[in-house]
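Complex shown without one protein chain; remaining protein chains in place.
Right, chain A next:
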Amino acid sequence: MSLLNNILYDMIYHSAPLILAVLGGLFAHKANVLNIGLEGMMLMGAFSSTLFVLITGNLWLGILISVLCTLVLGLIFSFFGITMKSNFIITGFGINIFVAALSSFVLKYMEMANINVSSIVNTAGLKISIPVIKDIPILNSLLSGHTAITYLSIILIAVVTVIMYNTKFGVYVRVVGENEEAARSVGINSAAIKYIAVLIGAALCGLAGANLAVERMALFTNNMTAGRGFIAIAAIYCGQAKPIKSAMYAILFGLAKSLAINLALFAGPASGLFEIVPYLMIVIVLFAVSAIEKRRTNIRGFKLE
């Protein structure tokens, strides 16, 4: 029973940053902006949050500044990708490399192997138990004892759904992505909508990074996002950028990670192999989703409009 509890708890634990990145990233995806910079933005969130917690000595101030840092990164991406109309892949890739390089440079400069803020942040104290639910078996591991940003990520699934389908902004994002001409012809500023879509993604990636580094471990190590930004892109793609469906894929990847960690305990010397489970799973899921789409495609070679 406790194994099941651990698996479920870890599933949510590992899903939270993915859900945030997915929810943020799908705005840009819907607005027809391919943001592969999610990884870099998340890493920026992780790095800057720990760094500024260390500098300011205050957890929430550190997280706030880290969100501002990723917003700047989002602005850089938008400026080059949207205003200057450069290639999104190259711009996004540039963001990813830049952040990885910046963080290792700063670590080198500060002569540290990693940034440890456990003297400032007590991670155990950040876990919030929810009354009543904490006494219900199974549900308690799913919905109790998590951190604030984790709860936020789950609440945001509903919020993003409402924004996407019931507000002007959501409608405009979809219109810009689907038919930019239509948007322009009624006076919608499509560039502004794209900027905001990217910036929402950046902010949520910042939170995801903060959750990953400060809130969970009070620690930043080099490249600690380990491809989560790309997993998020895969989840958005598989879930067709629908908030609930994409979040479900994010949770699926969280489950894979949690299984890998919990089952590795029993694997003895082979435990290292389980590390590959989540990544292998992405390949399989992407393959399955593409195969299903391919089966429906009768058009040869290229897509006709």
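What we mean here is this: a residue touches a chain if its C-beta (ideal position, glycine included) is under 8 Å from a C-beta of that chain, and two chains touch if they have at least 3 such contacts; residues count from 1.
Here, contacts and distances are computed from a predicted model.
UniProt records the chain missing from this view under the protein name "Heme ABC transporter ATP-binding protein", selected from "Spore coat associated protein JA (CotJA)", "Rod shape-determining protein MreD", "Heme ABC transporter ATP-binding protein" or "Imelysin family protein". Within the set A:118, A:167, A:222 or A:290, the residue that contacts the chain not displayed is A:167.
Here the missing chain is touched by one residue of A:131, A:187 or A:269, and it is A:187. Mapped onto chain A, the footprint of the missing chain covers residues 162, 166-169, 171, 174-175, 178-179, 181-188, 293, 296-301, 304-305.
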